[in-house]
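Every protein chain except one is present and positioned as in the full complex.
Just so it is clear, A and B label the chains in written order, and each chain counts residues from 1 on its own.
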Amino acid sequence: METLAELLPRAGGVFVQMEDEIASISAVIGASWTGAKAMTATSGPGFSLMMEALGYAVFTETPCVIVDVQRAGPCTGQATRVGGGDVMQCKWGMHGDVEIVALSPWSVQEMYDLSVRAFNIAERLRLPVFLMADEAVGHLHETAEFHERIAVEQRDRRKGLPPFGHPDPGGVPPMPCFGDGENLLVTGSTHDDRGYRKVEEPQVHARLVERLRQKVLLRRDELVDVERHMLDDAETVIVAYGFTARGALAAARELRGRGRKVGLLRLRTLWPFADKEVAALDGRARRVFVPEMNHGQVAGEVRKHFRGDVVGYGQTDGEVIPVATIVREVERIS
Amino acid sequence: MLTRVRFGGLGGQGIVLAGSILGEAATLAGLNAAGSNSYGAAARGTACRSDVVLSDEPIDYPHLAAADVLAVMSQAALEKYLPIVTPNGIVFVDDFSVKAPADDGRSFHSVPATATAVREFGGRQSANIILLGVVLGAVDIIPLEAVRDAIRATVRERFHAANLRALELGVEFGRAARRF
Partner (left out) sequence: MTRSFEQYLRPGVKATAFCPGCGHGILLHGILRAVDELGLDREKLLFVSGIGCAAWIPSPHILADTLHTLHGRAVAYATGAKLANPALTVIVVSGDGDLVSIGGNHLVHAARRGVDLTVICANNEIYGMTGGQAGPTTPVGAISATTPRGNPYPTFDLVKLVLGAGAAYVARYPVTQPRPMTDAIKKAIRTPGFAFVDVASPCPTQFGRRNRFEDVGALYDRTHDLVMPREEAAMRPPSELAGRLVVGEWTPEDLRLGAGIAHDGPGPGGPPC
């Protein structure tokens, strides 16, 4: 945020430090409705504070980007140490049923590239997109390449159409903005396709919630992004994400050097979950190993889709999982 | 060629800045660099470290499991990080606050970083840059001109002269250590 405070005004943007995280995400949503691309960043309890307004963003279909640099929780926990315990929170921390998109960077380069992607997805699908980094990536300094030109998704601001309804399942309505003369009616209550509150009509609520879910689920193929390393003949597959995946790749290479048939399926999208990609490991891999900086948040998802053995390894001591630990654990289960 | 450097000390000593300058300098010199820092919630006085991995190849894993070079400004940091120094690694300690052990295949060098900073600049603030200079004088990692550029790019302008001078003083200590 300190960097944004410096750079954003130079690029014609606006930076404001609000009084708390609740206010920050609220201001982001207000700004987004004027047509601006808007984001905020947080970690730990600050992410918990944002949950209420994130539900509002989902329900009012407001594009925005939230960077969560995960740290060791719960509570204040270890404020400056790494954690990975917010994977489920970004999906299920809001009350009610929601589908969101969460990306998982593992390098400085991807903090940049996936930020761009997050904004583009947010604009295209009109929803909050989470950049689920962790402290290890957040505190990384690395050689990275910044591009002269990037592809920017322009918001569909067509006027005259219902801003909250679409005839297609998972359809994304256009989003004219405040000041466009559309007399927009935006509410966090259940609403019809023009924004009028319809809080007592079961079918209106069911239809709205379902369309919002299908916006994500029907596009899972374009949203889910995985990297496959040494999977062709792998008997043991490590499924990993975030900084841990970098250690997992180093471990897999080391294990290959020792003659072990180990590969890595790296999740660059956490939500929607890479169910098909995990299921595709069936019949080839004999077991899946899931190291993560929480106690099985992704391992549990993997178990739903991979029918063989799934062994989780959770480390929540505020340190990254060492390469040697992953090597040791994979050898132990192989 | 892969070089792994760890700076260790206490918050407020400029450990993180030393690592940042080294990483920035490596990038300016055309190398790949990855740096990571660890520090406590208190800005001053708690254990902190700064790791830098330098390579002419892309860096797959950016953290250190082992260090080729360790430079420390606190006794606790020496004791904590010594186990990760490789068998033929090189260790620099600031003699103001750290007592170096006897060589054990690894070479230990005690340098007056803080003492020199106090003598030359009237305060301890430049000790980190002197220690960085020591490392660069003793180990061929990157051209010094890139480090000077990195200091100019990282440090506020009114501190440029003092920091560049501190670097040179450190480099001299480092070169002397190399002759051992």
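Just so it is clear, contacts are C-beta pairs under 8 Å (C-beta built on N, C-alpha and C of every residue); 3 or more make two chains touch, one makes a residue touch a chain.
Since this is a predicted model, take the numbers as computed values, not measurements.
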Next item on the list: Considering the entire complex, write down the shown chains that touch the omitted one.
Entry: A
Check: Given the contact definition stated above, which residue among A:Thr3, A:Gln154, A:Asn183 or A:Gln203 touches the chain not shown here?
Finding: A:Asn183
Margin query: Tell me which of A:Ala5, A:Met18 or A:Ala206 is the one touching the absent chain.
Written below: A:Met18
Next item on the list: Using the touch definition up top, pick the residue from A:Ser26, A:Asn120, A:Thr190 or A:Thr269 that touches the left-out chain.
Entry: A:Ser26
Note to self: In the complete complex, the non-displayed chain touches which residues of chain A?
What the structure shows: 14, 16, 18-20, 22-24, 26-36, 38, 52-53, 56, 178-189, 194-197
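One rule holds in what follows: only the chains that are shown with their structure count from here on.
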Note to self: Using Cα averages as centroids, what's the distance between chain A and chain B in whole Å?
What the structure shows: 36
Check: In their complex, what parts of chain B are in touch with chain A?
Finding: 19-20, 23, 27, 31-41, 59-63, 65
Item checked: Contact set on chain A toward chain B in their complex -> 79-81, 107, 136, 139-143, 246-247, 249-250, 253, 320, 322-324
